[in-house]
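Input: one structure, supplied below.
Missing here: one protein chain of the complex. Every other protein chain is in place.
Let's turn to subunit A:
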Amino acid sequence: MSEPTGVIHDIGYQRYTGLRLGRRAVFGALYVHGVRTAFGLGRSAKAKIFPWLVVGIVLMVAGAVTAIGSQIGETLMTYAQFADSMSWLVIFFVAVAAPELVSRDLRSGVLPLYFSRPLPTVDYPMAKLLALATALWMLLGAPQLVMFLGAAFTGNDMGAVWDELLDLVPGLLYAGLWAVVFAAVGLLIASLTGKRAFAAGGIVAVFLMTTPIVGVLSILPSQAANQLAGIASPSTLVQGVGIWTMRDQVITDPDALGPDLGAFGPVYALVAALLVAACVALLLARYRKVAAR
(Lines give C-alpha, C1' and ligand atoms only; values in the text may rest on other atoms or scores of the structure.)
Protein backbone atom coordinates (compact mmCIF):
# COMPACT_ATOMS: atom_id res chain seq x y z
CA MET A 1 0.00 0.00 0.00
CA SER A 2 1.51 3.26 -1.19
CA GLU A 3 1.83 6.35 0.94
CA PRO A 4 -1.03 8.85 0.57
CA THR A 5 0.05 11.63 -1.73
CA GLY A 6 -2.79 14.09 -1.16
CA VAL A 7 -2.05 17.60 0.01
CA ILE A 8 -4.28 19.91 1.94
CA HIS A 9 -4.06 23.33 0.35
CA ASP A 10 -4.80 26.47 2.30
CA ILE A 11 -7.42 28.10 0.10
CA GLY A 12 -8.12 30.87 2.53
CA TYR A 13 -11.12 29.73 4.57
CA GLN A 14 -11.70 32.16 7.40
CA ARG A 15 -13.82 32.11 10.51
CA TYR A 16 -16.53 34.68 10.86
CA THR A 17 -15.16 37.39 13.09
CA GLY A 18 -17.91 39.99 12.72
CA LEU A 19 -20.56 40.93 15.20
CA ARG A 20 -22.82 38.03 16.18
CA LEU A 21 -26.43 39.12 16.58
CA GLY A 22 -28.20 37.34 19.37
CA ARG A 23 -31.63 36.17 20.29
CA ARG A 24 -33.28 39.57 19.90
CA ALA A 25 -32.11 39.97 16.32
CA VAL A 26 -33.35 36.49 15.40
CA PHE A 27 -36.71 37.27 16.99
CA GLY A 28 -36.90 40.60 15.19
CA ALA A 29 -36.03 39.06 11.84
CA LEU A 30 -38.65 36.34 12.27
CA TYR A 31 -41.23 38.93 13.28
CA VAL A 32 -40.58 41.27 10.33
CA HIS A 33 -40.50 38.33 7.94
CA GLY A 34 -43.78 37.09 9.43
CA VAL A 35 -45.57 40.41 8.93
CA ARG A 36 -44.31 40.57 5.35
CA THR A 37 -45.40 36.96 4.73
CA ALA A 38 -48.91 37.69 6.00
CA PHE A 39 -49.34 40.30 3.26
CA GLY A 40 -47.35 38.35 0.65
CA LEU A 41 -44.64 41.02 0.45
CA GLY A 42 -41.38 39.83 -1.02
CA ARG A 43 -43.13 36.90 -2.64
CA SER A 44 -44.70 36.17 -6.01
CA ALA A 45 -47.78 37.97 -7.29
CA LYS A 46 -49.86 34.84 -6.69
CA ALA A 47 -49.13 34.99 -2.98
CA LYS A 48 -50.41 38.57 -2.89
CA ILE A 49 -53.83 37.91 -4.45
CA PHE A 50 -55.77 36.79 -1.37
CA PRO A 51 -54.29 39.07 1.32
CA TRP A 52 -54.63 42.15 -0.85
CA LEU A 53 -58.14 41.15 -1.88
CA VAL A 54 -59.12 41.38 1.79
CA VAL A 55 -57.17 44.62 2.30
CA GLY A 56 -58.81 46.08 -0.80
CA ILE A 57 -62.31 45.20 0.38
CA VAL A 58 -61.87 46.66 3.89
CA LEU A 59 -60.33 49.87 2.53
CA MET A 60 -63.10 50.15 -0.04
CA VAL A 61 -65.76 49.76 2.67
CA ALA A 62 -63.98 52.35 4.84
CA GLY A 63 -63.80 54.76 1.91
CA ALA A 64 -67.47 54.27 1.09
CA VAL A 65 -68.53 54.72 4.73
CA THR A 66 -66.46 57.90 4.99
CA ALA A 67 -67.73 59.33 1.72
CA ILE A 68 -71.41 58.64 2.45
CA GLY A 69 -71.00 59.84 6.04
CA SER A 70 -69.50 63.16 4.98
CA GLN A 71 -72.22 63.67 2.35
CA ILE A 72 -75.19 63.12 4.66
CA GLY A 73 -73.36 64.66 7.59
CA GLU A 74 -73.68 61.90 10.19
CA THR A 75 -71.58 58.97 11.30
CA LEU A 76 -72.72 55.71 9.73
CA MET A 77 -70.40 53.50 11.71
CA THR A 78 -68.13 54.08 14.69
CA TYR A 79 -64.57 52.81 14.59
CA ALA A 80 -65.38 49.88 16.87
CA GLN A 81 -68.44 48.92 14.82
CA PHE A 82 -66.24 48.77 11.75
CA ALA A 83 -64.20 45.95 13.28
CA ASP A 84 -67.41 44.09 14.16
CA SER A 85 -68.85 44.32 10.68
CA MET A 86 -65.64 43.01 9.09
CA SER A 87 -65.54 39.77 11.12
CA TRP A 88 -65.99 37.45 8.10
CA LEU A 89 -63.09 39.10 6.33
CA VAL A 90 -60.95 38.83 9.44
CA ILE A 91 -61.67 35.09 9.57
CA PHE A 92 -60.74 34.77 5.90
CA PHE A 93 -57.54 36.74 6.41
CA VAL A 94 -56.54 34.47 9.32
CA ALA A 95 -57.25 31.44 7.12
CA VAL A 96 -54.95 32.90 4.45
CA ALA A 97 -52.13 34.16 6.64
CA ALA A 98 -51.82 31.66 9.53
CA PRO A 99 -51.08 28.59 7.33
CA GLU A 100 -48.54 30.65 5.37
CA LEU A 101 -46.79 31.55 8.61
CA VAL A 102 -46.52 28.15 10.30
CA SER A 103 -47.76 25.31 8.07
CA ARG A 104 -45.17 25.83 5.33
CA ASP A 105 -42.28 25.49 7.78
CA LEU A 106 -43.81 22.36 9.29
CA ARG A 107 -44.36 20.82 5.88
CA SER A 108 -40.94 21.51 4.44
CA GLY A 109 -39.23 20.36 7.63
CA VAL A 110 -37.04 23.41 8.14
CA LEU A 111 -37.74 23.82 11.85
CA PRO A 112 -34.52 22.05 12.92
CA LEU A 113 -32.65 24.73 10.96
CA TYR A 114 -34.41 27.46 12.92
CA PHE A 115 -33.80 25.78 16.26
CA SER A 116 -30.10 25.26 15.50
CA ARG A 117 -29.74 29.06 15.80
CA PRO A 118 -29.56 30.90 19.12
CA LEU A 119 -33.35 30.84 19.15
CA PRO A 120 -35.21 29.37 22.12
CA THR A 121 -38.20 27.18 21.23
CA VAL A 122 -40.49 29.77 22.77
CA ASP A 123 -39.40 32.55 20.45
CA TYR A 124 -40.39 30.98 17.15
CA PRO A 125 -44.14 30.64 17.87
CA MET A 126 -44.22 33.92 19.78
CA ALA A 127 -42.65 35.82 16.87
CA LYS A 128 -45.14 34.25 14.48
CA LEU A 129 -48.05 35.02 16.81
CA LEU A 130 -46.94 38.62 17.22
CA ALA A 131 -46.54 38.95 13.46
CA LEU A 132 -50.04 37.60 12.77
CA ALA A 133 -51.57 39.81 15.47
CA THR A 134 -49.77 42.85 14.03
CA ALA A 135 -50.95 42.02 10.51
CA LEU A 136 -54.55 41.65 11.72
CA TRP A 137 -54.33 44.88 13.70
CA MET A 138 -53.03 46.69 10.63
CA LEU A 139 -55.82 45.15 8.56
CA LEU A 140 -58.44 46.55 10.94
CA GLY A 141 -56.54 49.70 11.88
CA ALA A 142 -55.71 51.04 8.41
CA PRO A 143 -59.36 51.44 7.36
CA GLN A 144 -60.09 53.15 10.68
CA LEU A 145 -57.29 55.58 9.90
CA VAL A 146 -58.89 56.22 6.50
CA MET A 147 -62.21 56.91 8.24
CA PHE A 148 -60.44 59.18 10.73
CA LEU A 149 -58.72 61.20 8.02
CA GLY A 150 -61.99 61.52 6.13
CA ALA A 151 -63.82 62.70 9.24
CA ALA A 152 -60.96 65.00 10.30
CA PHE A 153 -60.91 66.81 6.97
CA THR A 154 -64.70 67.08 6.97
CA GLY A 155 -64.75 68.75 10.40
CA ASN A 156 -64.25 72.51 10.46
CA ASP A 157 -62.35 73.16 13.68
CA MET A 158 -59.65 71.48 15.69
CA GLY A 159 -62.15 70.50 18.40
CA ALA A 160 -63.91 68.17 15.99
CA VAL A 161 -60.60 66.55 15.05
CA TRP A 162 -59.80 66.03 18.73
CA ASP A 163 -63.22 64.42 19.31
CA GLU A 164 -62.60 62.12 16.36
CA LEU A 165 -59.22 61.20 17.77
CA LEU A 166 -60.82 60.33 21.12
CA ASP A 167 -63.15 58.00 19.23
CA LEU A 168 -60.35 56.51 17.15
CA VAL A 169 -58.19 55.40 20.08
CA PRO A 170 -60.77 53.00 21.61
CA GLY A 171 -61.49 51.78 18.08
CA LEU A 172 -57.84 50.90 17.58
CA LEU A 173 -57.65 49.23 21.01
CA TYR A 174 -60.75 47.21 20.14
CA ALA A 175 -59.12 46.21 16.82
CA GLY A 176 -56.10 45.11 18.85
CA LEU A 177 -58.30 42.83 20.97
CA TRP A 178 -59.79 41.32 17.80
CA ALA A 179 -56.30 40.80 16.43
CA VAL A 180 -54.91 39.09 19.54
CA VAL A 181 -57.85 36.70 20.04
CA PHE A 182 -58.13 35.70 16.37
CA ALA A 183 -54.38 35.38 15.89
CA ALA A 184 -54.00 33.13 18.95
CA VAL A 185 -56.82 30.77 17.96
CA GLY A 186 -55.95 30.75 14.25
CA LEU A 187 -52.23 30.15 14.70
CA LEU A 188 -52.85 27.29 17.14
CA ILE A 189 -55.06 25.49 14.59
CA ALA A 190 -52.64 26.15 11.74
CA SER A 191 -49.69 24.81 13.76
CA LEU A 192 -51.40 21.40 14.06
CA THR A 193 -51.03 20.51 10.39
CA GLY A 194 -48.40 20.96 7.74
CA LYS A 195 -50.94 21.11 4.96
CA ARG A 196 -51.99 24.66 4.20
CA ALA A 197 -55.25 23.52 2.66
CA PHE A 198 -56.30 21.61 5.78
CA ALA A 199 -55.14 24.41 8.05
CA ALA A 200 -57.23 27.00 6.17
CA GLY A 201 -60.29 24.73 6.20
CA GLY A 202 -59.84 23.96 9.89
CA ILE A 203 -59.56 27.61 10.89
CA VAL A 204 -62.70 28.56 9.01
CA ALA A 205 -64.57 25.52 10.34
CA VAL A 206 -63.70 26.36 13.96
CA PHE A 207 -64.61 30.04 13.67
CA LEU A 208 -67.83 29.46 11.74
CA MET A 209 -69.16 26.50 13.72
CA THR A 210 -69.06 28.48 16.95
CA THR A 211 -71.42 31.24 15.77
CA PRO A 212 -74.59 29.06 15.63
CA ILE A 213 -73.79 27.81 19.16
CA VAL A 214 -74.25 31.40 20.30
CA GLY A 215 -77.51 31.54 18.37
CA VAL A 216 -78.84 28.46 20.18
CA LEU A 217 -77.55 29.40 23.64
CA SER A 218 -79.12 32.84 23.37
CA ILE A 219 -82.62 31.37 22.98
CA LEU A 220 -82.42 28.76 25.73
CA PRO A 221 -84.94 29.22 28.55
CA SER A 222 -82.32 30.40 31.04
CA GLN A 223 -81.34 34.01 31.46
CA ALA A 224 -77.80 33.21 32.59
CA ALA A 225 -77.25 31.01 29.53
CA ASN A 226 -78.54 33.79 27.28
CA GLN A 227 -76.28 36.38 28.83
CA LEU A 228 -73.26 34.09 28.70
CA ALA A 229 -74.03 32.87 25.15
CA GLY A 230 -71.48 35.16 23.51
CA ILE A 231 -68.62 33.34 25.21
CA ALA A 232 -69.08 30.38 22.86
CA SER A 233 -67.71 32.17 19.80
CA PRO A 234 -64.54 34.27 19.46
CA SER A 235 -66.22 37.11 17.57
CA THR A 236 -69.11 37.49 20.01
CA LEU A 237 -66.68 37.08 22.91
CA VAL A 238 -64.65 40.05 21.67
CA GLN A 239 -67.86 41.95 21.03
CA GLY A 240 -68.97 41.22 24.59
CA VAL A 241 -65.74 42.65 25.98
CA GLY A 242 -66.29 45.69 23.77
CA ILE A 243 -69.85 46.16 25.01
CA TRP A 244 -68.69 45.88 28.60
CA THR A 245 -65.82 48.35 28.31
CA MET A 246 -67.11 50.86 25.75
CA ARG A 247 -70.80 50.35 25.23
CA ASP A 248 -71.42 53.69 23.51
CA GLN A 249 -68.79 52.86 20.87
CA VAL A 250 -70.09 49.42 19.97
CA ILE A 251 -73.85 50.07 20.17
CA THR A 252 -74.87 53.49 18.87
CA ASP A 253 -78.51 52.88 17.99
CA PRO A 254 -80.45 53.40 21.24
CA ASP A 255 -83.33 51.29 19.95
CA ALA A 256 -81.15 48.32 19.05
CA LEU A 257 -81.16 45.71 21.76
CA GLY A 258 -77.76 44.22 21.06
CA PRO A 259 -76.53 41.26 23.05
CA ASP A 260 -77.58 41.51 26.68
CA LEU A 261 -74.66 40.73 28.97
CA GLY A 262 -76.38 41.33 32.27
CA ALA A 263 -73.77 41.48 35.00
CA PHE A 264 -71.41 39.13 33.16
CA GLY A 265 -69.28 41.79 31.45
CA PRO A 266 -66.16 40.99 33.52
CA VAL A 267 -66.67 37.28 32.80
CA TYR A 268 -66.32 38.02 29.09
CA ALA A 269 -63.05 39.85 29.63
CA LEU A 270 -61.78 37.04 31.87
CA VAL A 271 -62.73 34.35 29.34
CA ALA A 272 -61.08 36.32 26.53
CA ALA A 273 -57.86 36.53 28.55
CA LEU A 274 -58.06 32.83 29.46
CA LEU A 275 -58.72 31.87 25.83
CA VAL A 276 -55.65 33.74 24.61
CA ALA A 277 -53.53 32.35 27.45
CA ALA A 278 -54.71 28.79 26.78
CA CYS A 279 -54.06 29.09 23.04
CA VAL A 280 -50.56 30.47 23.65
CA ALA A 281 -49.81 27.70 26.17
CA LEU A 282 -50.99 25.01 23.73
CA LEU A 283 -49.01 26.63 20.93
CA LEU A 284 -45.84 26.57 23.04
CA ALA A 285 -46.51 22.95 24.03
CA ARG A 286 -46.99 22.07 20.38
CA TYR A 287 -43.67 23.63 19.41
CA ARG A 288 -41.88 22.00 22.30
CA LYS A 289 -43.02 18.69 20.82
CA VAL A 290 -42.11 19.67 17.25
CA ALA A 291 -38.68 20.94 18.28
CA ALA A 292 -37.92 17.74 20.16
CA ARG A 293 -38.48 15.68 17.03
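Keep this in mind: a contact is a pair of C-beta atoms (placed from the backbone, for glycine too) under 8 Å apart; a residue touches a chain by one contact, two chains touch by 3 or more; residues count from 1.
One rule holds for everything that comes next: contacts and distances are computed from a predicted model.
UniProt records the chain missing from this view under the protein name "ABC-2 type transport system permease protein", selected from "Peptidase M48 domain-containing protein", "ABC-2 type transport system permease protein", "Peptidoglycan glycosyltransferase" or "(2Fe-2S)-binding protein". Touching the missing chain, out of A:43, A:247 or A:289, is residue A:43.
Within the whole complex, the absent chain has one touching residue among A:220, A:270 or A:285, and that is A:220. Summary of contacts with the chain left out: across A:41, A:113 or A:197, the touching residue is A:197. On the side of subunit A, touch with the chain left out of the figure occurs at residues 43-44, 46-47, 50, 53, 57, 88-89, 91-92, 95-96, 193, 195-198, 200-202, 204-205, 208-209, 211-213, 215-216, 219-221.
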